[in-house]
Each structure stands twice: as C-alpha cells, then as structure tokens.
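Note that one protein chain of the assembly has been removed; the remaining protein chains are unaltered in position.
For chain A:
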Amino acid sequence: MHIVVSIKQVPDSAQIRVHPVTNTIMRQGVPTIINPYDLFALEEALRLRDAYGGEVTVLTMGPPMAEDCLRKALGYGADRAVLLTDRYFAGSDTLATSFALSQAIAKIGETFGPPDVVFTGKQTIDGDTAQVGPGIAKRLDLFQLTYVAKIASIDLAAREITVERRCEGGTQKLKSRLPCLITMLEGTNEMRRGSIEDALCAARSRIVKWSAAEAGIEDLTKCGLRGSPTVVKRVFAPTPRSEKAVQIDTAEKTLRDLADELIGAIFTRQPALEPELAFEAA
C-alpha cells in the first residue's frame, strides 16, 4: 500500500521566548523539530507499511530548511520525501495550506501511485488548529477519520478500514473505506528508533522538491496570503494580572495553623463556597 504522511516542521515551542518589548517571537537558536503530534502519524504509517508492505511518502510544505524534518523522517524509515516549497505559499492560513498540500498529494499520487491512506497529526503545536487534516480530506474527497486511537483492521482487497476514534465521552468504532485520511491521536504508539541503514539512507537520499508549478498548482490565487480568507490583524501579549497573589505568611507557624489560615482566607474571599463544600464533603 502507499501511505502519505503530512508532517510539519515547527519551532520547539518549549524553548520559545517572547521579546518583552516588541512582542515578537525570539527564535534565534530555537531548534526546529518535527511537530510532535506528527510522529504518531508517521509511526502508525510505518507500522502499516511493515504489516502490509508498500511505501511511506512523507510530505511537508515549508521553507527550504524544512528539508531537515524530512531527513529525520527518512531516518525513521520513511521511503520517500517530498518538500513543497515556493514563495507563493508564504502566509498561508489553514485553507490555503490544505489546498497546497492536497494538490501535492494528488501529484504524489500521479507520480508514485495513488495513496491508500493519508495521515496527518492531530494538530500542530504552532498553528494548533487541527484543521489542515480535515481540509485535505475534503479537498481530495477522502473519507475523514479524525482522532484515531487505533487502526483495528484493514482489508486491502475489500478496501475497508476499521478504526477506533476518540470522541466526546468515549470511543467510536468506525468502518470506512480506502482511500481515507486519518488524523492520529497522540500517545497511541511510540516512535521507533531508526535503523543504521535508514540513517545512512536518509543522509544520501535525494529529497523531491517541488515548486507550486512542479506540484501542478495552476491557480496561485488559492495559495499563500492571497488564498487565505483569514488575516492576522493584531498580535499582542496577554495583559498580566495587575495584582500578584496575596501570600499567607508562613513564619513561625505550625502547619495546622497555616492550613486553618489558608482555609479562612479562601472562605473570606468566597463565602458561598463553605456551605457548598460542606455539603459535597458530607
């Protein structure tokens, strides 16, 4: 089977700092990583390939340096990597991103064989919208399976797939058809350690690089800023609370007294709470 995994290179947001005066992201020296949620999608894709045979193609849209994340994915064992990069894509919102990615996936299909499953992560840690996956599904007319916790079975002959999908208050078991798009839930598997061969191969592999034109995108008005219905009007820092916490003075008090004092302070501020808690506790 042919599996396409759409991954994004993101700044490691654990290490991002905001400039206190200018309110801009200080990204000097901030390492980039594969969006952590996408690793679950990639691992699941690799497992399917190992079980059913076939190939995994990883795809990313981004600046030329996004090549790094593709190399990492090849190191984990992906078979092929495609980088979609063009200045026309700059400033894409989720609608424009899903347009470009869906065109690239169609082109991947023409070039390397049609995909049976397209994977995305649940969401990115920078965009954080969880919209690009459903957007790709809709544009390519793939059956959409979001928040998938487990792929229960695939019947390649019948083109059927059964998955467990996380939903409000429980898990849904769904049967659908290939080709489909799966957004993989986090924590569902653990990324393998790439083999030495894969690592060597990743270093040598040529990455397929496509511009908009090479990916077969004709309508550039659907790309980048022009193709994005949403615009960011204003970026600002959250207003800090004007007061800091009132501290309970701990000097020379027993824990018991401290606890009583804290509880007293709580109920002074929220008098209605005491009878409620007493009722709950009873």
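Operating definition for what follows: a contact is a pair of C-beta atoms (placed from the backbone, for glycine too) under 8 Å apart; a residue touches a chain by one contact, two chains touch by 3 or more; residues count from 1.
One rule holds for everything that comes next: contacts and distances are computed from a predicted model.
Engineer: Name the absent chain as its UniProt record does, using one of the following: "Protein FixB", "Glucose-6-phosphate 1-dehydrogenase", "Electron transfer flavoprotein subunit beta" or "Lipoprotein".
Structural biologist: "Protein FixB"
Engineer: Kindly state which of the options A:Gly77, A:Gly135 or A:Gly194 is in contact with the chain not pictured.
Structural biologist: Counting the whole complex, the residue in contact with the absent chain is A:Gly135.
Engineer: Can you name the residues of chain A that touch the chain not displayed here?
Structural biologist: Missing-chain contacts on chain A: residues 8-11, 13, 16-18, 23-25, 27, 32, 61-63, 89-98, 100, 124-135, 137-139, 143-147, 162, 166-177, 186-187, 224-225, 228-238, 240-241, 244-248, 250, 255-256, 258-260, 262-263, 265-266, 269-270, 272-282.
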